[in-house]
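Our next item is subunit A:
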Amino acid sequence: MGAYFSEIFRGLQSLAIGMGITFKEFFQPVVTVPYPYKTIKMSARYRGHIELIENEEGTPNCVACGMCQRACPSGCISLASKSVEYEVEVKGEMKTKKKKVLTKYNLNFTTCSLCGSCVESCNFGAIEFSKEYNLASSRKEDFHFDLLERLKERNS
Partner candidate 1 sequence: MIKDTVKQALEELFPVPEPVAEEAPPVEAAEGEEADAKKKEKKEEPRVNGVLERDYDTVGYHLDVQLDPGELLAAVLVLYKAEFFIESITGVDWIKEDQLEVVYDFSRYDFDQCRVVIRTRTPRTEPSVPTISKIFSGANWHERETHDFFGIKFEGHPHLIPLLLPEDADFHPLLKDFKP
Partner candidate 2 sequence: MSAPIHIRPDETFTLNVGPQHPATHGVLRVKMEMDGEYIVKAETVLGYIHRMHELMGENRTYPQVLPNLSRLDYLGALGYTHGHVLAVERAAGIEVPERAEYIRAITVELNRVASHLFWFGAFVMDLGGFTPLMYAIEDREYILDMLEAITGSRLTYCYYRFGGLYNDIDDDFIAAAKAFIPRLRKSLKKYDGLVTGNIIFRKRLEGIGPISAEMCRKYGATGPVARGSGIDFDVRKNEPYSVYPEFDFDIPVYHECDSLARYKVRMDEMEQSLRIIEQGLEKLPDGPIMPKKKPKLIKPPKGDYYQAVETARGSFGIRIVSDGTKNAYRFKLRSPTYSNMHMFDEACEGMMIMDALAMMGSLDLVIPEIDR
């Protein structure tokens, strides 16, 4: 009989403790961020989709070596380049040299897993993570990014 009542009593006590805790929490300040009205700053290492980095002349750093393409586990990067001849002065002589110029750098963001292998594999500092996270669309095509185009848009 004693056990019966002590169990009821202890049960009620535990319920009261729980209610005390929620009562205290009721008067605590709100911790959530009302998202569309307020946003938080992304951390420095936040990994969004990749962007090309340009040099001082406004052209991309990329030399179209294709390392990122090979490192990518999901094959979402496709790039193309053409050879351009240009002249440089080497030891007082003008020489024509060939170099690759990036003509296309497409990122298929729908399959990207944001692992960062491409940025890590790039030896020329040509790609970086963007801080963009407000990406939403109902069409797949909106996530096939033409990064060269985006670079131009950023410059203009």
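Following the convention adopted for this analysis, a residue touches a chain if its C-beta (ideal position, glycine included) is under 8 Å from a C-beta of that chain, and two chains touch if they have at least 3 such contacts; residues count from 1.
Keep in mind how these were chosen: all candidates are chains of the complex that A comes from, given by their letters.
A quick note: this is a predicted structure, and the numbers were derived from the prediction, not measured.
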Complex partner of subunit A (touching, any copy) among 1 or 2: 2
Contacting residues of subunit A [partner candidate 2, same complex]: 10-12, 14-15, 17-18, 20-22, 25, 31, 43-47, 71-73, 113-117, 120, 129
